[in-house]
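First the structure, then my questions, so here it is.
Note that one protein chain of the assembly has been removed; the remaining protein chains are unaltered in position.
Going in written order, the chains are labelled A and B, and every chain counts its residues from 1.
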Amino acid sequence: MSESEPNPMDIDYVSNLARIELSEKEKEKFRGQLGDVLKYFEKLQEVDVEGVEPTAHAFPRYNVWDKDTAKKPFSVDLALQNAPKSRNEQILVPKVVED
Amino acid sequence: MKYEAVIGLEVHVQLETNSKMFTRVPCGYGKEPNSLTDAVVLGLPGALPVMNLEAIEKSIKVGLLLGCKIADTCKWDRKNYFYPDMPKNYQISQFDQPICEGGEVEIEMPGDSPAVMGKHRIVQLTRIHLEEDVGKLTHFENDSLVDYNRAGSPLLEIVSEPDLFSPEETFAYLTSLRNSLIYTGISSCDMEKGQLRCDANISIRPVGTEKLGTKVELKNLNTISGVKNGVEYEIKRQIKAMEQGEEIFQETRRWNPEQRYTTPMRSKEMAHDYRYFPDPDLMPVKIEQEWIDKIRNEIPEKPFDKQRRYMDELNLPYSITSALCPDLKLCEYFEEANKLAKNPRKIGNWVVNDLLRELSAGSKDETKSISLNDCPIPPKHLAELVELIENGSVSNNVAKELFPEMFSTGKSPSTLVKEKGLEVKSDEGEIESHCAQAIQDDPDAAEKFKAGKEGAINALKGKVMKATRGQANPKVVDEILRRLLSN
Partner (left out) sequence: MSSSALVEKTAFDLSHLLANKEVSSVEIAQACLSQIDRVDEQVHAFLHRDDQDFLAQARASDERREKGNSLGPLDGIPVALKDVISVKGQPLTAASKILQNYISPYDATVTKKLKDAGAVIGGRLNLDEFAMGSSTENSAYGPTRNPWDLNCVPGGSSGGSSAAVAAREAPLTLGSDTGGSIRQPASLCGVVGMKPTYGMVSRYGLAAFASSLDQIGPFSKTVEDTALLLEIISGHDPLDSTSFPTEIPSYSSAINQSLKPCVLGLPKEYFGEGMDDEVRNAVNLAVEFYRNQGHEIVEVSLPTTDLAVPVYYVIATAEASSNLARYDGIRYTTRSDRAQNAIDVYAKSRGEGFGEEVKRRCILGAYGLSSGYYDAYYLRAQKTRTLIREDFNRVFKEVDAILTPTAPTPAFKFGEKSDDPISMYLSDIYTISTNLAGLPAISVPCGFTKGNLPIGLQLIGRAFEESSLLSIAHAYDREHKFGCVTPSLVKE
């Protein structure tokens, strides 16, 4: 990607990646707004981060884990209580087109 | 032009743990749908993951057995893609810092006959990483159902280099890998239960060239033979396409085991833009050398190493070791019996022939054997039986008859011998009268022996054994016959 001129975002590709359907009007609006935001982000490209470690956690620690002791799961009813559709104790989804 | 195939395998193995990878809900198979969930498994708002220590230890164990470099630190990344079997629409996995790197799997190709050891070769591994499993989708005519019981179970992904060159090698690799994994006790690797699943990356290239061809990812290889057949079909398909001047596309294809062909899966144009990034909900894992050393002490001997040791140290023939060594439990059984009887060849024979036969015949389910854990003959009974034969207390024939009864009753061989009055008879008076009768009945044999034909005595022995229903002590019979015939 070019340092001087930010890449315009391919809104069709990214909205599809994010699985969010947008109307044409929304696409038009977002193209402009997100273009401005990306231009504003360009500031970041000027920072000297040579040799700087990325921060994933403000206060990093290691080995935060739990012993392998099983606890009581949700009842099936509780697991499905918010399901938009279900059948035979399972979540029903429209046909999944061949994987 | 001749083509060769280049194959790399991605094997997913479910780790056997009490609870899931990132929450303490029980793992299980065959339970009521959606009965093994909680907020974390379902990806509810606010749910957070917590690592399962046991899964990490088991992964290190596998890595050590396979000779991998265990990472100093590894971390968790999110692999983002949408699919109904994945509750959060991201899978917690390891992207650029897997728990194990490198490693190798020794494979054996079939020998010229079952009695002869085949060629061995080392297949290189790329990496092993730990991740969480997805739920299970069942497809119907018009819709699909999702069960999240499996979702979140710890899953190990073992990735090989493109270092396999035929369906047979692929089969051998998977067999060897599976044996090793079962050895470590991390999983039963039952493919029917989905505990071991396999994807293959397959390409072809003209023999003698180095450059890899366009690779096709083959999915749904869910049985060991399915892997062999699927890979075989796909190689043929690619060669045929190449020969007909068709282009081979980089794509994902699915093996259809019933119809036995591969079909392209709906192309997912963005399938590979997974937007990996470090999971902010989880802290990294630091693996100290001390910890590795501790786990190293628990690593079992590798199957092929054990096999070589049995052949070298115990002088066992290949045919016995090749039946024993893929199964750690069977080896343990063998070793325990041998410790008492100190007769590896005899014990080995009984185990791989008689014991295995009884185990499979005794099972109600024809496709399965009784597990060694439930074996009614404990190793010490087998050791006792071999000792009884060796010291002449029972004959081989009697032993062969006794064995199924030991299996069905669980009684020790000496108990059965006593109960059934099968003790070897060493009463010389009685045996001598049978011997005399035998000489009288078969004067030919007697004459031939007297004339120097050593082998002729066997006919007489046979008669005595028959008359005593095999209970006469063969040593005593031999002595008396020789005495009578020398007169």
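Note that in this section a residue touches a chain if its C-beta (ideal position, glycine included) is under 8 Å from a C-beta of that chain, and two chains touch if they have at least 3 such contacts.
Predicted model, so just to flag it, every value in this text is computed and none were measured.
One chain is missing from the display, and on chain B it is touched by residues 38-39, 42-51, 78, 80, 82, 84, 87-90, 144, 146, 272-273, 275-277, 280-283. Interface residues of chain A facing the missing partner chain: 1, 7, 9, 11, 14-22, 26, 30, 33-34, 36-37, 40-41, 43-45, 47, 49, 52-59, 61, 64, 66, 74, 78-79, 81-85, 91, 93-97.
Assume only the chains that are shown with their structure count from here on.
The residues of chain B lying in touch with chain A in their complex are 17-19, 24-27, 32-39, 41-42, 50-56, 73, 75, 82, 84, 137-139, 142-148, 219, 254, 265-266, 270, 273, 275, 278, 280, 282-286. Considering their complex, residues 13, 16-17, 19, 56-57, 60-71, 73-76, 79-80, 87-99 of chain A touch chain B.
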